[in-house]
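Left out: one protein chain. Kept in place: all the others.
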Amino acid sequence: MTNQSPERAGIEVEGLAREFKNGPRAVDGIDLRVRPGEIYGFLGPNGAGKSTTVLMLTTLLPPTAGTARVAGFDIVREGGEVRGAIGAALQEAALDPLLSGREHMRLQTALHGLPKAERGERAGELLDRVGLSEAADRRVGGYSGGMKRRLDLALALAHRPRILFLDEPTTGLDIQSRTALWDEVAGLAREGVTVFLTTQYLEEADALADRVGIIDHGRIVAEGTPGELKAEIGRPTVEAVPREAADAERVAEALRPFGERCDPTRRGGISVRLEGGESQLADVVRALDAAGIAVEQLQLHAPSLDDVFLAKTGRSLEGAGEEPGSEEMEAAGAPGAKREPL
Amino acid sequence: MRGGGLRTQVGQLARRSVLRTLRQPGQIVPALIFPLFLLAVNSGGLKDATSLPGFPTDSYLTFALAVPFMQGALFSVMNAGTDLARDIETGFLNRLALTPLRGAALLSGLLAGAVVLGFAQAATYLAVGLIAGAQLAAGAGGALVIVALAVTTTVAFGTLGLFAALRAGNGEAVQSLFPVFFVFLFISSMALPLDLIQTQWFHDVASANPVSYLLQAYRSLLIEGWELGELALGFAIAVAIGALGMWAAAGALKTRLVRT
Partner (left out) sequence: MTREVSQVAYAVAWRSIRVFAGNPQFIVPALAFPLFFFTAFAGGLSAIGNAPGFDFPSGYTAFQFVFVLLQSAAFGGVFTGFGIAREFESGFARRYLLAARDRRGIVLGYALAALARALLTWTVLTVVALIAGMQVGGDGVELVGLFGLAVLVNLTATMWAAGVAMRVRSIQGGPLMQFPVFLILFLAPVYMPLNLLSGWIHAVASVNPVTALLESGRGFISGDPTLVLAAFAIALALPLLFAFWACGGLRRAEAAG
């Protein structure tokens, strides 16, 4: 898919900040590195600074401090080169309801300078890839939300970018559409496209991202692979609820080799932190069986990214953050917002 | 990959602008029907104005036929501005900003729809007016010049709509311009020639209003024939409005499209 050298398909950010006149410091000095070919998940609640970061990295909003290089080009001094190397599907699907899918593709490929002879073929290839061939000649005003998102993705890929920015691409989609989009994104990464994906959905970051950066109030509070982040805040626990309450101590004895005992659960179960991780679950089952203990319930509690967020910020990610369409959208230069220069 | 050349960019955006105009009957039909309705009402209701001493023609219809062309230009402000405002509100402008698109190409391309609408309006008003009995002293050549002036005026006013959209970023602000331009249209020589306007302040404002001279340019072709001075003044005003509007729109685009 991409035909440029791998080292020119990464993102390097140092001290990037965006402050608005009389307004919030939407991005407060972030450092991050995205390796070529990686899917980087940028996770945070509404109002955290995700969209503002994306707008800066895609050259649509100048930073007020810090530097960033996208595909090897400086986002401030070499904006044109950056735009040539990236594709972006921003938070709004940004389509013209009066044009058809194919007309959108024609416009996009032409504006990016594809030779006339190639445009039709490229349009057809991408529309086919995202499953819109049959709807290609219908006006976008009649597309479903999922179809619009897919078209948005196809448009972002029109000029074979090395780096793809996806700003909350599955917000508002049903599960089927969301899964289809995940598959597509994963496929792009396998082809060598670097993906910078912002999301407020834990499972999306978990499912897709090679590495995750968690942002809150404009700062990165944690960064790493999903596994590393979860391991940072603790090992998984296993909870065993015996059928007979009197067997509780026998359960505790059987589980002692696996790790430290935790506080008793509300259901009267025994909870143990698995030092060896989730892979010990099979051994736990064998141990209980060998001890002849009848178990009512056996549950594995693995830390989630929400637990990571909670540990770092004192708040749960789900339900955190302001209403969408509020300060971050305005501050991030969402369509219709007048950007005041400093 | 380098972007398409300027010609390609203008061409593609012009194509889009034309398609959008043609696919919105709600923009085209009122722009054709409403001015013709007012022409019918005004030429019927003010017929006796021709008996005022000094009225330049016996046919109020001929006199009033100039007005729909200006009303059409007003619709151009709204249509061009509303379309661009919608692009801003939906984020489509951001999509375009991520391509190598040049600002000049964007503005020029957006006006292509105005050209098509201007042409359709001019042809319709002229045809209906002539069928209804209006005169055209300048003949067939004059008809072509009327269409050319109408297209020029429509595009010129379209640039003002683009400026409004880029400055405000939303459709409501563009719509709120309608009364402003309406005032410009009314406080002019719309209903009576300048020298027959008796109310002094009204006469003074109408004399300073460029719309009066645009109307006079049309009337020179309809009533008098080839009055090159009045015609040249009308074209010059239209071009000046267009140049000013384009300059203002380009400035507003720079603020709206803050790309690094």
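Descriptive notes on the structure:
Every chain is named by a letter (A and B) in the order it is written, and numbering of its residues begins at 1.
In this section, contacts are C-beta pairs under 8 Å (C-beta built on N, C-alpha and C of every residue); 3 or more make two chains touch, one makes a residue touch a chain.
This one's a predicted model, so the numbers in the text were calculated from it and none came from an experiment.
Of the chains on view, those touched by the hidden chain across the whole complex are B. Between the chain not shown and the residues B:93, B:206, B:237 or B:252, the one that touches is B:206. Residue B:41 is the one among B:6, B:41 or B:208 that touches the chain missing from this view.
Residue positions on chain B in contact with the hidden chain: 30, 37-38, 40-42, 44-49, 51-52, 176, 179, 182-183, 186-187, 190-192, 196-199, 201-202, 206, in rising order.
Operating definition for what follows: only the chains that are shown with their structure count from here on.
If you check the complex, the residues on chain B that touch chain A are 1-4, 8-9, 12-13, 15-16, 19-20, 23-24, 87-101, 168-170, 255-256, 258-260. By the touch rule above, chain A contacts chain B in their complex via residues 58-62, 75-77, 79-80, 82-84, 86-88, 90-96, 98-99, 103, 106-108, 110-114, 139, 155, 159-160, 333-339, 341.
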